[in-house]
Structures are given as structure tokens and as C-alpha cells.
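What you see is the complex with one protein chain gone and the rest in place.
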Amino acid sequence: MGLIKKLPVYTEKMPGGGIVMTSLEAALHNAQAKSLWYLLFGTACCAIELMCTGASRYDFDRLGMIFRATPRQADLIIAAGTITKKMAPRLRLLYDQMAEPRYVIAMGGCTIKGGPFYYDSYSVEKGIDHIIPVDVYIPGCPPRPESLLEGCITLQEKIKKQSLLDWQEKD
Amino acid sequence: MTFPVAVLELYPLFRWLSGVLESFGFSANTVLIISYAVLGVIMFSALSIIALFLVWWERKIAAHMQQRFGPMRHGWHGWYQTIMDAIKLLQKEDVRVASRDKIVYFWAPVICFVAAYLAYIVMPWGKNLIVADFNIGILYIMAVTTFTVIALLMAGWGSNNKYALLGGMRSAAQVVSYEIPMVASILTVILFVGSMSMVDIVTSQSGWIFNWFIFKLPFGPIAFVTYLIAATAEANRTPFDIPEAEQELVAGFNIEYSGMKFAMFFLAEFINMFTVSALAATLFLGGWNGWSFIPSWAWFLMKTFGVVFLMMLIRWTYPRLRVDQLMEFAWKFLVPVTFANLILAAVIKYAGWHW
Amino acid sequence: MSDLRTEEYYLNMGPHHPSTHGVCRMVLKMDGEKVKEIEPHIGYLHRSIEKICENRTYAQCIPILDRFEYVTAMSCNYVFALAAERLASIEVPERAEHIRVIMLELNRIASHLLFYGVTAMDIGALTPFLYGLRERESILDLFEMTCGQRLTYNYIRVGGVSRDLPNGFIPKCHEALNTIEKKLADYEGLLNENPIWLVRTVGIGVLPAKVALDYGVSGPCLRASGVQYDLRRNDPYSIYDRFEFDIPVRHNGDCYDRYLLRLDEIRQSIHIVRQALDALPEGDFKAKVSPNFKPPAGEVYARIENSRGELGVHVISDGTKKPLRVKTRGASYNHIAVLPAFATDVLLADLVAIFATMDVIMPEVDR
Amino acid sequence: MDKDQLSAYLTDKSEGKLTLLEVGRHDPIFKVEASQLIEVCTWLRDDEQLKFDFLCNLSGVDTGEQFEVVYQLASTSKSLRVDIKVILPYDGAEIESVQKVWAAANWHEREMWELYGINVKNHGKLEFLLLPEDWDEGFPMRKDWDAPDFIRMPEF
Partner (left out) sequence: MQGGIGNMGIFKDIKALFSGMRITSKHLGRHAITLQYPEEKWEMPERSRGVVVLLSDKEDGSLNCTSCMLCMRACPTAAIVIDSPRDPETKKRNLKKFEIDFGLCCFCGLCEEACNFSAIKLATKYEFSSADKDSFLWDVNKLQEVGRDVDYIDTRKKKKVAPKKETTPAETKSPEKKPVDQKGENS
């Protein structure tokens, strides 16, 4: 994870490094939380609401979130819409292509459990947590733009609470 | 000791620095090198701050054009948003594609980044505020800014990705085409000034506002417009942003870059934009000339930011040209127009029909 | 020059690509930047809506079909309700018919505004995208006020609509229409005459009328090719025959015509909504339909003109409360199928423009 | 031509190849033998009075006892609509491709093949369209289809 990853390891060994590390930790996670660039990934209905959220009325940019088309530069997948069995390997691939630290928001009922397509459907993946780890789920079909914004703020809070030590273990 | 750096405005600082260093018993050469290093750091930080500011500014302008707010939640109107972006990008994992061309892939962002900064050696920031005044200043700028295209081509090739390769190829074709009208319109200025030194170019436009080159009728405005078009293309901005056309090539040449390397490309793009704008301000808008109650560097920045604003306005208004239309526009329209303009200017200069 | 050889290669576009409007995947055989062959791969959003509908009652089918074509979910609701009404010969009250027309046309405007924005974005202009969505929000407000959702409405039911129009709907609707009409000038000013826009769209991706008919292309794409075929006139449903409106037709069949035609349609739709609002009668908004609605056995293919073209649903009833078969037909299905037939030998950037102006929406293709 | 005239015209002119079915609720539905399909379709498309040049839709149907294939045709110039139905046995269902008549049939037929298992002769490219490439669980739209992770909605 970049250059800064190794920094905390050294700082902790220094005398008084604990204090430095805590403030460093806060600063780094703050930056992560405040600049979540999301991947332009949408499959179904939720993608339209994702677009609306990016548009003038709700404005993702306000939270510091801008879209990137390539997974390499994105921090966040907003899985907007139904993930089918045919699409699931592609979603996994996209997730694997992203650089750490990466986060996932599951938007809408389809991504939580299959939503309206849970019963009687032969081709829908019943929840994306079988494919990729999910950080925040947002219920709704599709969720309102406000719900999505609220989900993003929830994720930001979650990131800020992370500890650098979690990071080390994650690799 | 004699201090060779022509940063006269900063002269006291450097004299103090060399005094301190000499008292520690450093040799004159070491002092010189350290002074240059300090100057480099100052330059680098100033430019980085400017680039970060430009990113924020662009986001704000785009947002307000679209009746949004843009970054809003982090600081007053999100002023530290781009700093957060930068810190985050530094933390990101450096993904390296397994099938990359190792050397080329690694060096592409570095070259792009360094080339973007190199131009500022001869950029006249203000009265007596220039690192080095070469007598071929403008030629030097043209040379180093073209390094960018090599970097983009390297990025496209090294990533081993078809989209990236297409982006790299497009950028090469584009820069090669637009270099010619750009140079031709700059030549009109050089023709009149009779010198390639940046300082000479600026001082020749001093005095009255109509000494600015843009007001040299009839060829001045034409040269300015063609320069601006070519410069927009040079800086890879809409409507000429085909190397990273989001809708066609996903992200173009930087598709496989993440974290710091992407940040280098990203900052370099904005610094390039600043460079071409600064050049436009210097060549056509009188550089740091202006009423003396405002410092000269403020004039320079104001004019540059004005041109940057214009480029942003263009970017967020127009659609993107296609790659072959881009070439056609350069070769069939821009090149003839700039050369005709150059000849016109030469005739006027020879005949002495100008003031 | 003859000894210069180029090598053809394959480029995989999608399923995650910014300009495939969702999850279409196209395998392109390329020569440099030139697209030689296109092979669309679909099915990345195949949610088996048809299978699900076979195990739902008629009332329950409607929310599922909302997700079939979510940009104009009203017309999905409507077409299924229409099929069920035709199966059971249900008379729909006048007021309900008017409300339906208002909703369908408002949804058409919303969809075309989205088209405007997305097309502009695909061709590289980002600001029109946000302008288009801005006015779309005012229509979504109307929908939310009426039926409570922004996208998946579940509003039009078998026999009428689920709820009456709310108080204050009519003035607000007029206001929204006036704003959109005023803003159309801005939209046109941004793109219509813009030389960059013109070179990117005029003469690009010409779809000949014969090919279009052969491949079942319908709606604005067909009308831009010079075929005057609009189901609102040619196979009238609801009360469209009472309203005065034009069917815009253009003849070049290129991207520019497809784009202009949709802007014209926004105007016509505004005109229709105004007429419907003025003629709105008092009365019931729903016919009496039993909760255990069981149409007699039989089959029907109902089709309507939605913003993309012919939206059809083939419903077979076996006399029980669940349909035996529901087959949906979306216009985009044919719009993607026709791509290999006419969009070859274009540049990659043109393909994006063509794809955008065909106004494809993927769930309609994959179902 | 209104609907009754169209029905009369089709029964009259088709020389017994088309038989009117009772199930049609809005538009007439005609039954045609699978062996005469292409012939009838070509005639429907080319007849001066009909000109059914537009294939709206093509549905495969599993009624539980047999397969049906329904062609929904429309005429853009004459504003007509008619359905053509072919009834196929459950075993060895096979039908001729109508791509030569209407190119639009291509994907519909592919879809019918993969979802119902109705074989399409002379199609040219029978590959999976909607299902994943590695699908091996049979024909999901058949009424008796089942799979381990297929959950039917509980009946209340």
C-alpha cells in the first residue's frame, strides 16, 4: 500500500512513536475517508439513481467523491444493481484490479440478497457478499439518492474508525 | 560571492543563506549547489500548490457551471479536498501489472512529472523573478514540454493494455500535429521581439496595454487564438482530450496506473495546463507587465489564471473531437492559418507597418 | 504504400465500460482505430423476469416488470396492465386513461432528457448531462408526489391507476413543463449548432430504413430513418387518438437525426400532457378489479410506443390467477442486434456515438 | 383493413395453410404447420395487401404439454397486426429459422433455443446469448425445470 504503509511500523519503534502514530493514523484515515473515488459501475436501476446522485441535485462531488472509469484508480465500488451469475466473475475481477485500500458499498436489495429476484430466478446471484467483501449495505429498490449519500457517510465514519494495525493484518 | 541565479527578488534570502553556509565553512561550489537545491524546493512546492489549487478550482468551476457546489464538506468550500486526495493517493497500493514492460512502465510517470516541472526554469514569474534566463528560453520550453508525449507513449506501451496503447498512440499523433501550429504562432511573437529569451519577450511588451502582443493587429489575435487551440490540444484537454477519452478508452494511457504514479500523471496534467497558460500570458498578454501598484508576480498569476479559466470554460462546454477530425483540423485548418498568419506578420514587420 | 501491413486485433469493450450503458459487452475486431466487426454479447443482466412473472399473480407482476425497463417504468406498468385488460375485457374509467397518458408522456420526457444527457456525455460534453438530469428531477418529483417512488413506480394497475392524482399536481406539472420547454432552448444552444457536435454526429452511423425494418428497429431510431411509424397513431391504444400531436420524422438516419428527433418528441410530449391535463375529467381512477383477478384463458400481445420504441408484452393466460407465460419485448433488444449490420467500418469514437444515440438500456435487452 | 377483414382475408387467401385460433383476445392468431412456416411467412411479408415487414416479437411457450412458437407480426405501411403460432411436440421440438424473412428473428431464436431447448434449423449461430457461457443446467424456462439453487416463491 504505497510508501506510507511502512511509516507506522517505524514510527512505533521510535520513542514516543505511539503518539505520532495515533495522529498519523487519524490523518491518513481522514484522507481516505474524505476522498473516496468511486468506480463507475452500475448494472441496473440503481445505476440511474447513482447517476442522479452524481448530478446537480445531490452532487457526489460535495463529499469529495468523483467517478473514475478504471478500477485501478478507484477506492470504492458502488455495486449498483443486480449482479447475475454471468456478471459475478466480472465483478470479482474488477474488485481484484482495485488497489488497496478498497471499499464496497452494496446498493439496493438486489445486492443484499437478490431483492425481487431472489425467488424463482435462475440467473441472479443472491447477494454480492458471496463474491466480494462488502462494507456497507444500503436497502432500497432502488435507494433514494439521499440513502446512498447516507450510506457513503456511514462508510466514511467506518473508515475513520479503522486502525492502522488492521491494515497490516489485511495484507 | 557573486550569486548567478537571476532571482533578484529573492536575492536577500539567498545572500543570507550563502552567508550562513559559508560561515560553516562550505566551499563556494557547495553553497551554489545548495542554493539551487533550495530554489528547486521552493519552485516545486509552489507548483505543487498551484496544481492542487487548480484541481480544486476546476472542480468548483465545473460544479458551478452545472449548478452544483462541488467539494463542500471538507473545509471552507472544500478547500483542502485536493490535499486529502493527494494524501490518499500516496497511501494507495501501487498495483503493477504482471505483463507490463517493467522499465518503461516505471519511468513513464516520472518523465511526465519531471518534464512538466522543467519548463519553469525559464518562466518569468515576475520582474526579476526567474530562475535562469536563457537566450533560447522559448525553444527550451517547447523542447521540454514535448517530453510529455514520450511519457504518455511510454505509459501506453508499458501498460500492455490495448486501451492504454490506443491512448498513447493518439497522444503521440496529436502532439506531433499540434506542435507545428503552436510553434508557428509562437514564431510570430519571436519574429517581432527578435529574441527567444523570455525576459526579452516580456520586456518588449512593457508600457502601454496596447504593447501586448495580442493587440498587435491584425495578426496578434489570430496568433493568440491559434496558440490557445494548439495549447489546449497540447495539454490534452477537452475538446482535444482523446488520449484519455473516458467514454471511448476508459481512461486511456493511465488506465493501469494507480496510487502515486497516477497522482504524478494527474498533477503533471494540471501543471501542463498551467504551463501553456503561463506561456500564453507571457507571449501574448504582456507577462508580468501591469500597473505597478500590484506586484509583478501577481499580474503574471492573474493573467495565467485568466487563461486557465478560459480553458476550463471550454472544457466543460464542448464535446470531444474524434481522432481523425483532430488531425484534419490541425493539418487542414490550423497549420495553413498559422503559416499564413506568420507570413502576414513577416510582411508587416518587413514593411514596418506596425507600431 | 501497398507493402504497409496492418494487423487486426480484438478489443473487448465491456461488460464494464463507461459508454455501454450498463453491462453490454462488445467484442470488436479492430484495424487500428477502425471497427471492422462487432459482436455484441448480452446477458450480463439476465434476471429471468419472465420466469419470475410466471409464478406471480397479475398484480404482483407489475412491480417485477418495473425493473424490466426502469427508465420508463410507467410504460412497463402500462403495457402489462393493457395486456391484462385486453385479456379480461376490462373497461378503464376516463379519468384513469387521462392520468395514464399524462404519466406515460411525462416518463417519455424524462427518458429523453436522460438520453440527451447521456449522449452528450458519451460524445464528450459533460455539462449537458447535468443539465438534462436537472430537469429530469422535476419530473421525478412529480412522480414521487403521485406514486411515492422516483424510479420504480408500480402505479398503473390492471383497471386503472393505484391512486388518484395528489392535490396540487396540476399546477406543479404545468410549472415543470414550462421550465422544460424554456430549457430546451439551452439544450439546443449548447449542442445543435456546435461544429464539434455536428462533425461528430452528422452522417455518422447511417441506419437505412430497410435494414431498420428488417431488424425490427422501432421508435425514434426508425423514425429518424424516414419511416413514419408510431404506435400511438398506427395501433392506437389508450386515448391517444383524441389528442393532437405530430409524429416527428427525419430522413437521414444518422446520429444527429436520432438526437434531434428526440428533442422534437419532448416538445410533442409536452403538448400532449398539456392537452391531457386540460381535458382531465372527474370520476373514478380505477375500475373494480378483484384482488384475485383471473382473466379468462387466451393470449394477447400488447404493444405500446415507449421512449425507445415498441415495448411489447405477450401474455398467455390459462384461466388461473397467474399467467402461463409472459414474454417481454424491448426495443433495445433489436437496437443492439442491428449494430453489427450497420455500424461497421466506423471509428471507435463513432461506435460510442452510435451506441449512445440508439438509446439502449440493458435490462430491456437482457430481461 | 380492420381485424375481421384481416382474418377473413388471411383464411381466404392462404389456401388452408392458416387456421384461425380462438385464443386471440385482441389480434387474430393463426395456426400454421411447422413444415409450411417459411412459405407462409414469406407470403405474409410479400403480399401487397398485407406487407408484414416487421417482426415484433417471437415467443417460445411451454404450456406443460407442448411447445408453441408465436410470431407477432406487424405491417408498418398498412398498420396491421397478426400472430402466427406453430405448435411443436414436447420431444424433438424443431423449427425452421425465419431469419431469411426477418433478420430480427436471429436473437429471438437463439434465446428460444437456450431457454426452451427448441432446436432451430438453419440458424447459423446457435450459441448461448443470455445464459453464462458455462451453463450446463438445462433449459431454465421449461415448466418442469429445477436446479439446486433455484428457490420457488413460497405459496401462501
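For clarity, chains are labelled A, B, C and D in written order, and residue numbers in each chain start from 1.
Criterion: a contact is a pair of C-beta atoms (placed from the backbone, for glycine too) under 8 Å apart; a residue touches a chain by one contact, two chains touch by 3 or more.
These numbers were taken from a predicted model, which means no experiment stands behind them.
**Q** Which visible chains touch the chain that is not shown?
**A** Checking the complete complex, the chain left out touches A, B, C, D.
**Q** Pick from C:48, C:72, C:107 or C:149: which residue touches the chain that isn't shown?
**A** Residue touching the chain left out of view: C:149.
**Q** Identify the residue among A:34, A:62, A:85 or A:102 that touches the chain left out of the display.
**A** A:62
**Q** Among B:21, B:38, B:61 or B:302, choose the residue that contacts the chain missing from this document, as touch is defined above.
**A** B:61
**Q** Which is it among A:47, A:99 or A:112 that touches the chain not included here?
**A** Looking across A:47, A:99 or A:112, the contact with the absent chain belongs to A:112.
**Q** Extract the touching residues of chain A with respect to the undisplayed chain.
**A** 56-59, 62, 109, 112-116, 118-119, 127, 129, 134-141, 143-144, 146-147, 149-151, 153-154, 158
**Q** Name, in rising order, the residues on chain C that touch the hidden chain in the full complex.
**A** Interface residues of chain C facing the absent chain: 56, 59-64, 66-67, 127, 134, 138, 141, 144-149, 152, 154, 162-164, 166-168, 172, 179, 182-183, 186, 189-191, 193-196, 198-199, 202-203, 291.
**Q** In terms of residues, what is the contact footprint of the unshown chain on chain D?
**A** 153-154, 156
Basically, only the chains that are shown with their structure count from here on.
**Q** Please indicate which chain is farthest from chain B, where distance is taken between mean Cα coordinates of the chains.
**A** Comparing chain centres, D lies farthest from chain B.
**Q** Mean of the CA atoms for each chain, then the mean for all of them together: which chain is nearest?
**A** C
**Q** Based only on mean CA positions, could you tell me how far chain C sits from chain D in angstrom?
**A** Result: the chain centres lie 24 Å from each other.
**Q** Nearest whole angstrom, what separates the Cα centre of chain A from the Cα centre of chain B?
**A** Chain A and chain B have C-alpha centres separated by 35 Å.
**Q** For chain A versus chain C, what separation do you get between their C-alpha means, in angstrom?
**A** Distance between chain centres, rounded to whole Å: 31 Å.
**Q** Taking each residue of chain A in turn, which ones touch at least two of the other chains?
**A** Chain A, residues with two or more chain partners: 55-56, 69, 86, 119-123.
**Q** So which bits of chain B are touching at least two other chains?
**A** Where chain B meets two or more other chains at a single residue, that happens at 66-68, 246, 250.
**Q** Which two-chain combinations qualify as touching?
**A** Pairs flagged as touching, ordered by label: A-B, A-C, A-D, B-C, C-D.
**Q** With touch defined as at the start, can you tell me which chain A residues reach chain C in the complex?
**A** Touch residues, chain A against chain C: 40-45, 47-49, 51-52, 55-57, 69, 81-82, 84, 86-87, 90, 94, 116-117, 119-124, 141-142, 144.
**Q** Note which residues of chain C are touching chain A in the complex, please.
**A** Result: residues 15-18, 22-23, 43-49, 51-52, 54-55, 63-64, 67, 70-71, 114, 129-130, 133-134, 136-137, 140, 150-152, 362-363, 366 of chain C touch chain A.
**Q** Which residues, counting only chain D, touch chain A once they are in their complex?
**A** Residues 130-133, 137, 140, 145, 147, 149-154 of chain D touch chain A in their complex.
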